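Before I ask anything, here is the structure I am working with.
A protein chain is absent from this complex, but the other protein chains hold their places.
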Amino acid sequence: MSENVRQIVGGLVSVARGFYARGWLMGTSGNLSAVVEREPLRLAITASGVDKGELKPEQVLIVDENVQVLSGMSSRPGFTSKPNSKSKSASTKKPSDESLLHVRIVKERGAGAVLHTHSIWNTIFSDLHVEQGGVRIEGYEMLKGLAGVRTHDHSEWLPIVENSQDMPALANAISKILNQDKSVHGFLIRRHGLYAWGDNLTEAKRHVEILEFLLETMGRTAMIKRG
Amino acid sequence: MSENVRQIVGGLVSVARGFYARGWLMGTSGNLSAVVEREPLRLAITASGVDKGELKPEQVLIVDENVQVLSGMSSRPGFTSKPNSKSKSASTKKPSDESLLHVRIVKERGAGAVLHTHSIWNTIFSDLHVEQGGVRIEGYEMLKGLAGVRTHDHSEWLPIVENSQDMPALANAISKILNQDKSVHGFLIRRHGLYAWGDNLTEAKRHVEILEFLLETMGRTAMIKRG
Amino acid sequence: MSENVRQIVGGLVSVARGFYARGWLMGTSGNLSAVVEREPLRLAITASGVDKGELKPEQVLIVDENVQVLSGMSSRPGFTSKPNSKSKSASTKKPSDESLLHVRIVKERGAGAVLHTHSIWNTIFSDLHVEQGGVRIEGYEMLKGLAGVRTHDHSEWLPIVENSQDMPALANAISKILNQDKSVHGFLIRRHGLYAWGDNLTEAKRHVEILEFLLETMGRTAMIKRG
Partner (left out) sequence: MSENVRQIVGGLVSVARGFYARGWLMGTSGNLSAVVEREPLRLAITASGVDKGELKPEQVLIVDENVQVLSGMSSRPGFTSKPNSKSKSASTKKPSDESLLHVRIVKERGAGAVLHTHSIWNTIFSDLHVEQGGVRIEGYEMLKGLAGVRTHDHSEWLPIVENSQDMPALANAISKILNQDKSVHGFLIRRHGLYAWGDNLTEAKRHVEILEFLLETMGRTAMIKRG
């Protein structure tokens, strides 16, 4: 299990650095998480306000379902925090307020990993299509990379939720969206960003790449088509 | 010949990682192949659903002309699969359904390497020009990098094929296209991606870069010119 | 203190290389600085005309509040200049004329680091919004990454100053802007670039990334929305 945590944290660090390079996690934005244990819930999640381009394993926290940082991480390989240690350790870092949304998605969907990105194109679409309540993505081969999709002849709905600083309210709004349509693979928060998830980190990463690719493709198509 | 396989696989891994960095193989999309032997056909091809940014040599399969994964790869350098091995090996991976298209292109054109990318710009053009049946590319110096083209004063036709999940049907549609015009260096599948090829991997890579460059140049020119 | 300088210089080199990779410091443009000591002021700042993609520690100078390069750096770790040395040393390099602006921002705002970038998007906005005197940025979650901003429901003003080669005059124009609105986190110089700052280099880097992200998002939104 210790080795398991180390692997999971290493995976989050690797994905964070790759997404940062693509400009999807600028200015310490975004959060990445993966389930370490399900019962009781133990979630590895990036600490608040850290530079994702230089993310270090000790900047990934383990939280429970109430987003409390768990003590005793110091005894696990891959974590350096020690009680009474003067070094800047995991125990002195705090999880993002949005960790609550990660926990909610894990619970509602049984997700094994949740990735939240702030890209140029997901920010644009989260605003541009707000009146329609979401973005309809249809007919692209790339859709086949979303879990359970077998053909390009598929219609994917990417809902948009209004942004809020009231996290419990936002979490409830998201639960409602997730319950309305069991088939969605992600959602946008208005002028904020994208949430996507998967059974594991590999699948969640694939889903983010696919949704980002399709939003950019649709955005540039709209720009080139406009008469 | 073993060393030959190792070199070919290493080349595919290198191209895959470079193209992934450019955003042309996001979300495990795309496939890359190179001929190992021609009679009988032995094709090295990326396994289905693997992350091209982290492609490993053991994720490249050797298939025959019926896209059957060949056994006995374990005895060749560069391949780790072993019968009865518990490790995630080449023998437990499957080739993409689109491998059939790679085989067809190798046979129809005598190609030594076939590269299939999903870029933003090739996806846009595959849809935007579908009514014309293809994209006409003319007058660019960059065209001289396509095999057999000696001057910028050249008119290249990049045909578009309708997308389908019926691989034998799609392969036949592609054969028809390839037979209609012996001079094409690639084709687009609608809302899906680009196929290009060459006598060897170096030439195929060059062709992809040139076609991607020209599509992006034409796309941005259209956007800037529109009144 | 010597180790402190070494750390600060190393941080500037790292940020410079990262920003260069994103195209924000092309053609030796831009300047980066961080405070080494406040009383009397000792500022580490990139030398004039150096390639930011290959920035070396010895290309970072220590200047005083009059932008005079301080002698005796040679005795500090991380600096190689020696009096009477024939090697190309810090003492033979000169600070950018714009160093005066860095000093002014440090004094006016108590900033610990000042970063000046020349990006495509900040150059565009510095010209496009010149008649309004600045750029209004509102309603984006990303704004929360700016120091002191607690909600996306925030209205950030990014003033634009007319460009000039008269540095004292430009410094005074900037002082005026900074005194008019104590809440700004950066400003644009017309057809020139962005200045942003923070309590330390980490915060200043975060601010640049956020402002660059938001300008690009707004620019692309304008392009896609235009009817």
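Chains here go by letter, A, B and C, matching the order in which they are written, and residues are numbered from 1 within each.
The definition used in the following text is that a contact is a pair of C-beta atoms (placed from the backbone, for glycine too) under 8 Å apart; a residue touches a chain by one contact, two chains touch by 3 or more.
Bear in mind that the values here come from a model prediction, so they are computed numbers and not experimental data.
K.L.:
If I'm reading the header right, one chain is hidden. Which shown chains does it touch across the whole complex?
P.N.:
B, C
K.L.:
Given the contact definition stated above, which residue among C:7, C:28 or C:175 touches the chain not shown here?
P.N.:
Within the whole complex, the residue contacting the unshown chain is C:28.
K.L.:
With respect to the chain omitted from the figure, which of C:35, C:60, C:101 or C:189 is a touching residue?
P.N.:
Of all options in C:35, C:60, C:101 or C:189, contact with the hidden chain holds for C:189.
K.L.:
Just checking the interface: what residues of subunit B touch the absent partner chain?
P.N.:
Interface with the chain not displayed, on the subunit B side: 18, 22, 139-142, 145, 150-153, 202, 205-207, 209-210, 212-213, 216-217, 220-221, 223-227.
K.L.:
Spell out, residue by residue, where the missing chain touches subunit C.
P.N.:
23, 26-29, 51, 53, 118, 120-121, 123-124, 127-128, 163, 165, 189, 191-193, 219, 222-223, 226
Methods note: only the chains that are shown with their structure count from here on.
K.L.:
Using direct touches as single steps, what is the fewest number of steps from subunit B over to subunit C?
P.N.:
2
K.L.:
Would you kindly give the rotation angle relating subunit A to subunit B, two copies of one sequence, based on a CA superposition and rounded to a multiple of 5 degrees?
P.N.:
With C-alpha atoms aligned, the rotation comes to 90 degrees.
K.L.:
At what distance in angstrom does the C-alpha mean of subunit C lie from that of subunit B?
P.N.:
44
K.L.:
Which positions in subunit A touch two or more other chains at once?
P.N.:
223, 226 - these are the residues of subunit A that touch more than one other chain.
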